[in-house]
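Heads up, the thing below is written out as structure tokens.
For this depiction, one protein chain was excluded, whereas all remaining protein chains were kept in their positions.
== chain A ==
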Amino acid sequence: MWSILSVAAALFAAAVSAVSTSGNRLLVVLDDVAEKEAYGQFLGDLTARGFQVSYETPRSEGLTLFHLGERTYDHLLFLPSKVKGLGPNLTPNRLVDFVNANGNILVALSSTVPASTSLVSLLSELDISLPVERTGTVVDHFNYDTISAAESHDVLVLDAPSSIRPGLKPYFELPGGVLAFPHAVGHVLGSGPLLTPIVRAPATAYSYNPKEQAEVLDADELFAAGQQLALVSVMQARNSARVTVLGSAEMLQDKWLDAEVAKLGGKSTKTENKEFARRVAGWTFQEIGVLRVNSVEHHLQGSEELNPGIYRVKNDVSYTISLSEYVWDKWVPFVLPEDDLLQLEFSMLSPFHRLNLELKGTTDDAAIYGVSFTLPDQHGIFNFMVNYKRSFLTNVEEKNTVSVRHFAHDEWPRSFVISGAWPWISGIGATVTGFLGFCAIWMYSKPVGKKN
């Protein structure tokens, strides 16, 4: 009886944890647990997808991210909170440790509440800068919602991202849709490769401090304007942990999920906030964009032996790698984004071959990419290396080390197959024949002109 129960429990646990590849324990940090009502739909959607959502305020006593060195939560969601610092349990240091331990963080900011110093420091650690005074509203006098912010212009209505950058998976792209960003905080990104802006502010938008710059925007105190301002950005650390900054927490609230908005001089339309929020949360909590390497195989062409430890220079070798991608609740074959390539490097210190892997076939949950090539004419210790690092996709770094030996003395091509050697071989033949003929004549020739 107990065994049946435990099996059932294990199955249930497996079904629940199937939601995300990196666990389902989500901690929502907000000012007052009652505030979660405002985000009912969004959080309900997360629960329905299988997340175990816990709610804490920064002040709560028992809040800790680590227990005995292990993470107690898999994901963190920061909703705006009025406290200046988030307390001793959520110091920037702890949060960085959390990311280093493969935890994912979604930071939602709002211009109505100054960002807490812990989050500002965490973000500056990631090269994401917020306005100095911790509060800044993004306004755009050309792209605002005429229904809700006709006077203050602080509800931005933007086209949903349609092409973020070539060669990326279209996880966040909702062509034709509009997004509403109420009371958004803009941020500025550093130039690191781990950061990717998802939604940038339009060219005419700018950030200002409503408390100090309500009347006049001092020319020297402009934080950022135009496309330099990002509203939603993602960061994927080297360990594939994810941090997302959402400039407007209010866009997750029920009233904005499918609110009616109207652009200046345009008709009122429904926003795509709900779908966008689902994708942003799903990506951050590793429900989409997660890659898995199922197997790596390499072998000598014409040989049955898999993954041998040694090859010879100039061997013809085939390499295949099987990749799966996690999409919400199941593994599917990984299809490369448009305009992108999966590449194999055959390297010793630096790559000597970098080859494009081609799709060789797919199974129900895996795609097999492969390439055949001739090893370089240099012996040494080489690596088959697939280093597939892309924004939005977890890092794939597969390194298989093999020795490459040089030719054995009896593996070189024989001189008779080298056409350039034929005159020399003929020369040896001529010498041998001449020698035998000379011996015969020397021994058996009869002197000329002498009678026997």
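Structure notes:
What we mean here is this: a residue touches a chain if its C-beta (ideal position, glycine included) is under 8 Å from a C-beta of that chain, and two chains touch if they have at least 3 such contacts; residues count from 1.
The working rule: contacts and distances are computed from a predicted model.
The chain absent from the displayed complex carries the UniProt protein name "Ribophorin II C-terminal domain-containing protein", chosen from "MIP18 family-like domain-containing protein", "phenylalanine--tRNA ligase", "Ribosomal RNA-processing protein 43" or "Ribophorin II C-terminal domain-containing protein".
Residue A:D377 is the one among A:E358, A:D377 or A:E397 that touches the chain missing from this view. For the options A:V132, A:A150, A:I310 or A:V335, the residue in contact with the chain missing from this view is A:A150. Although one chain is not shown, part of chain A still touches it, namely residues 139, 141-142, 146-147, 150-153, 165, 167, 191-193, 203-204, 206, 208, 215-219, 222, 225-227, 262, 264-265, 268, 340-341, 343, 345, 351-356, 376-378, 389-391, 418-423, 425-427, 429-430, 432-437, 439-441, 443-450, 452.
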